[in-house]
Structures are given as C-alpha cells and as structure tokens.
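Written out below as structure tokens is the structure these notes cover.
Showing just some of the chains, left in place.
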Amino acid sequence: MAAVPGLARRIARSGVLPLCSRPPVWGRAARQPPSLLLTPCRTFSNNKILVELDESSGVATMKFKSPPVNSLSLEFLTEFCISLEKLENDRACRGVIFTSAVPRIFSSGLDITEMCGKSTEHYAEFWRAVQEMWLRLYGSNMVTVAAVNGSSPAGGCLIALSCDYRIMVENPKFSIGLNEAQLGIVAPFWFKDTFVNVVGHRVAERSLQLGSLLPAPEAHKVGLVDELVPEEKLQEKAVAVVAQWLALPDHARQLTKSMMRKAVLDRLVAHREEDIQNFISFISKESIQKSLRMYMEMLKKKKS
Amino acid sequence: MAAVPGLARRIARSGVLPLCSRPPVWGRAARQPPSLLLTPCRTFSNNKILVELDESSGVATMKFKSPPVNSLSLEFLTEFCISLEKLENDRACRGVIFTSAVPRIFSSGLDITEMCGKSTEHYAEFWRAVQEMWLRLYGSNMVTVAAVNGSSPAGGCLIALSCDYRIMVENPKFSIGLNEAQLGIVAPFWFKDTFVNVVGHRVAERSLQLGSLLPAPEAHKVGLVDELVPEEKLQEKAVAVVAQWLALPDHARQLTKSMMRKAVLDRLVAHREEDIQNFISFISKESIQKSLRMYMEMLKKKKS
C-alpha cells in the first residue's frame, strides 16, 4: 500500500510521547518473558490518541481522546495511522481494541471543518488520509476489535465496520450507522463495500439510502454490531474476544482474513486517485459547501 | 438506457387519458405551492394502469387494473413504461407506490399468451419490453414502494423486488415468489441478480430451484418483503414509508441507490441482445411451447 504522502514528515513532527517511565521499547527487544517485567504495560500518547499495550497478552488498546466528539481531522487520521503502524510493526502486539476516552461518543466521523473552505490540495491530502486509515485498518494483520462506547455515525461507523469484531454498549441512546445521505453526501464505494461485507446487500441498500443511524439494539439485530454488553463490561469483553481470536495461529488467521477482504481492498487501491478526484470535485461544489456551512452553523448554535 | 423500439409510437397511440377535470400539467408548471391547489391530485389512466398523483406530497400511486390477474402483456408493459417515464420526468413527483386494483392479485407475472404460438419478432418485442420495464423500475430515481395486496408470482414478484421497499398484506393466502421453475422455465439472470440482492445467495438458490411461492408470513421471514400489514392499513403505511424515504435529500439518495444497483443493471445492458436471443430460442422450442399450451389449457379449465 502506498503511504500517505507526508506521513514520514508528520510522524517526525507528531511528537509521540511515551507516558510511562520505562523507555519505550517497540520491537523485538520487548519480547522478553512477561515474568521479567513488573508492569508489563507500555503507554504511548500523541495529541488525539492514547495507546496502552499490555505486553503479557499482546493486546493494545487505542483510545480516541479528541473532545468534544473524536472527529476524524487530518491530525487525528495521521496519528491513527502512525499508532496503528507502530503496533503493526511491534512483535509484542498481536491485537488492538479501539475505544473512546470521550464520554458518550465513539467517533463522530470525518471532521467537516477539513472539508469546508479549504484548498484543493488540502482536500486531496485529507481524503488520502481517510483512505489510508481504512486501508491500514481493514487490511490489518492484527486482531482488531471495536469497543463502541458511544454513538458512532459515518466515519466513526466505518472504523467499527473495518474491525474483525464489534462490541457495543447496550445503551439505546447510542446509535451507529453510515448516515452520510442525511447530510446530502454519498458514502464512498469502499464504505459501501465494507458495509455490504458486514450486513449484506439488502440491509446496506436500505440503510445507506435512509442514512440510518440505528440505536444499539437495532444495530445488533441487523448484524451491524456483533454483541451488546453493559458499559462496565465492555473492556473486559473486548479483551476476552481478542484472546479468543488470538488463540488461532497468526499466520492462518491472517491469510484467511486477507482472502476475505482482498477484493474490496484491491478495488480502492486500483481506483485510489480517481476516488480522490471524485471527492475533490464533489466537495468543491458550491451547493455542497453551502450545505456544509449551514450544518456547521447549526452545530455551533447547538453548542452555545 | 436504450428505449424500447417503437416506444414513441406506442406512447402516441396509447391514448393516456386524463381522468380529472383539470388539464394535466406534467412538468415544472405543476410545482406551485400546494396551497394554491384546491384538490392537489391529478389522475391519469390508460387501459391497464391508473395513476393518481398527490401533488402536495409528490407521491403517485400506480394501480394495476388489468383483470382477471394483471398479467404482464405487451400492452401492460408498454403502458407501465410510459406511465413510469411520465412520473420520472415530472418534477411534481418524487415517489411511486405500486399496487393492484384487482382483488387478491398483485400481478400474475408475464402473460403466457405473449409467449405461445407467436412469431420470433413478437417474442423479441415482448422480451425487450420486459427488460425495459425492469431497467426503468430497478433504476428509477424515484422512491418506489410495492404495496402488495394480493398474490405475486414470477414477473409480479420481480416488480416488487425491483422497488426500494416491499409492504405486503399479512394474509397468508397471498403468496409471492419467483416460481418460474415450477413451469419448467428458468428465471433470467437479472431476475436472479435482483433476487439475490434482496434475500441473499442461499435463500435465492433454494427458492429458485424449488420455484417457491411463499405465503406472506414466510416471505417476510426470509426478507422477500420488508413488512406485513392488515389490508386496510396498506395504503396508509405505503404513504408513510415513501414519506420517510423522501425525507432524505433526493440527490444523495439517488446516487446511493445507483451505487447499490449499477452493477446488476449494467450486466443486463451489456447482455441485452444476447438475453433476447436466449429467450427466443428457449421459448421457440417445441417442448416448451407444448408445456405452455398445456398450462394454458389447465388455466382455462380451472376458470370454467
């Protein structure tokens, strides 16, 4: 997969900060017997994302900490890709749990301010980062579990859909779905492909046209999430699910995952530049810009 | 999409009759504020189909009125395409409900008399009209809801499957399905593709081989219809569903629908002539002609 242009530069300036006292040992050196480590947990953080890696189990938890709503800004996406790549290359890590450190919201999806009143170059950079996030997550060799502890519209839903398994807090006030149509936007074909692979063609066709945001119980009923749990059980359940998936030999599991997802991943890779151009020409339309501005005004008023 | 050859001629001679006293205003002029109209309903009719357009809601109801069983004759199909095209081009119309004006039957499917003892040219014209009906309906930009108020085998089922949403009267005496195999016929690949998109591969494989006609409750259970209602609630429910779908911005909804259906539509467009030739060579076989004649004899006896 092609890297995000400027990713190296961004990594360099992103200032990933080790939060624990031990020096961060990413890589083989970390594969010491767990007994040698007193606290077998390494913690990393950047501005938007906190990563905790439990070395005894090989499971990391990636927490979204970008209040108020964990929107997927260029900065968030870049940090997400950097963190995921670090874990992917870290032999101490075999599974990742994605969850939110912000109450009541998993992620609100793509950051509208990145799509409003910016340059063509900015739109291209932003969209490439959205693609990169999905390509890395949907194609990850690690076991990926979404622990959805809040609402998760649009791009937030895409993150959950791209994982191997989705657990959601059973609170019916939390909803999830690809609701792009409600904003007058069309979900990209690879959002759609990912969705169809999870819920099938019929549920996808109906939900995408209605821009449905389903309350947790309904999302479970149509298969959009695999399991509902009380909020206090979420992390524990997610850890148990990752352990279950990790009980399989990595190599066989990874090849199987790739076999299931390759067609859909390849499709975006083959049409990546075209997809960026489509996004730019769509988002640059005055009618779309206007409706996004109105939507942002509405959000601002709601806030104050 | 290529038009039905001879469609313009047929439109010219089809004598679509405005039934209401106001002159029929199809088009932009109709987009006056609803408050200016005393009875915001326009009615049109031809021999086989009655169309009522409620201009205040933008929702038309297309009623099949071709007793005894609303079979899809060449005339019916032609009038269906004409009516649908009128509505498609009418800015006052954004959604259509399809239902039957004949008791206990939605549509019995393709008219067997069109396939029996006719010329090759006739078979070609007939099959092209069947294709055209599906291409226009499955690809319609409008919100389409089937209000299935009676049995709906074969081609009747195809009409329902091609809509955005299917509501059926909960009467278990009404059944629906692609039962072609029961007549010794094979459903065309695009019937099959449409069916798979609704119920998935497994249910389609089994139902098509068995030629299953499912009573309403079973049809609901496998997802062939989305919802069951008492007969007296059908129209009301259909209107509510169209309103729900129309609450979304047209443009986003239409592009989303096209994204979901394009692959299957394109497949027929690419193989249209081949599909007509297949139909002709199949239907011209003496064994098939014989079994169709026997089937028609049986129907005549049943009647008398």
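So that you can tell them apart, the chains are marked A and B in the order they are listed, and the count of residues begins at 1 in each.
Everything that follows uses one rule, which is that contacts are C-beta pairs under 8 Å (C-beta built on N, C-alpha and C of every residue); 3 or more make two chains touch, one makes a residue touch a chain.
Computed from a predicted model, the values in this text were never measured in an experiment.
Here 2 of the identical protein chains are placed; the entire complex in the file holds 3 of them.
The rule is short, and it goes like this: only the chains that are shown with their structure count from here on.
Remark: chain A and chain B have CA centroids separated by 41 Å (rounded to whole angstrom).
Per the touch definition, chain A reaches chain B in the complex via residues 180-187, 189, 192, 200-202, 204-206, 208-211. The touching residues of chain B, when paired with chain A in their complex, are 164-165, 196-200, 223, 226, 244-245, 248-249, 251-253, 255-257, 259-261.
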